[in-house]
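Data block below; observations after.
A selection of the complex's chains, in situ.
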Amino acid sequence: MTDHRLTQLQARLVRFAAQRNWQPYHTPKNLAAALSVEASELLEIFQWLTPEQSARVMTDPDTAHRVTDEVADVLAYLLQLCDTLGIDLLAALDAKIDRNEQRFPVPGEER
Amino acid sequence: MTDHRLTQLQARLVRFAAQRNWQPYHTPKNLAAALSVEASELLEIFQWLTPEQSARVMTDPDTAHRVTDEVADVLAYLLQLCDTLGIDLLAALDAKIDRNEQRFPVPGEER
């Protein structure tokens, strides 16, 4: 399952790390830790907000920039982890949605 | 910046949640929390492994399945969060790599 744009970004991230000799740091374990740290930095933006405030988070330009920056960081580590482990990320998600459709039938459509 | 395959998966996730009336739960704050919880479930697989063991994690089929499942969950919540907030995830990553190229010049290529 190929995805031109995503594949290009993944290749760019891998090249970026290689050019800076960062591969020794990029063990799967370290990338998983970094991914979870970035996901927490994203959560930090929302931690004291009410549900209503969290829905308006993009109306403030500074906060919008922080959120956009953190989602990018999460995807960056996710793509590098998948590259290192040889996981096809989009195929993984496709298969997961398939399983979830079995696990959580649409109300009224159960057989 | 469009990405046919990723856009399809994002639409499928949004439809999946809508069909089950899960949108009231999917505030940006809750999705950010869920994303960070899934990233930790991914980290949990690696937490007691040595760097060397973490590099071989895909050789065991059960562990490989768990890792693949968790990276899918992380992407699922990331795409739903971006959909809710109107963030173009791939454009965000592209811009972030641009900034990082400025911030971390390649050794020997600094001007």
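Per-chain numbering from 1; labels A and B assigned in written order.
We take it that contacts are C-beta pairs under 8 Å (C-beta built on N, C-alpha and C of every residue); 3 or more make two chains touch, one makes a residue touch a chain.
Since this is a predicted model, take the numbers as computed values, not measurements.
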Since all chains share one sequence and 2 are shown, how many copies form the whole assembly? 4
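As a working rule, only the chains that are shown with their structure count from here on.
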Distance between chain centroids, defined by C-alpha means - subunit A, subunit B (Å): 2
Using the touch definition up top, name the residues of subunit B that touch subunit A in the complex. 1-6, 9, 12-13, 16, 19-21, 27-30, 32-33, 35-36, 38-40, 42-43, 45-46, 49, 51, 54-55, 57-58, 67-69, 71-76, 78, 81-82, 84-87, 89-90, 92-97, 100-101, 104, 106-107
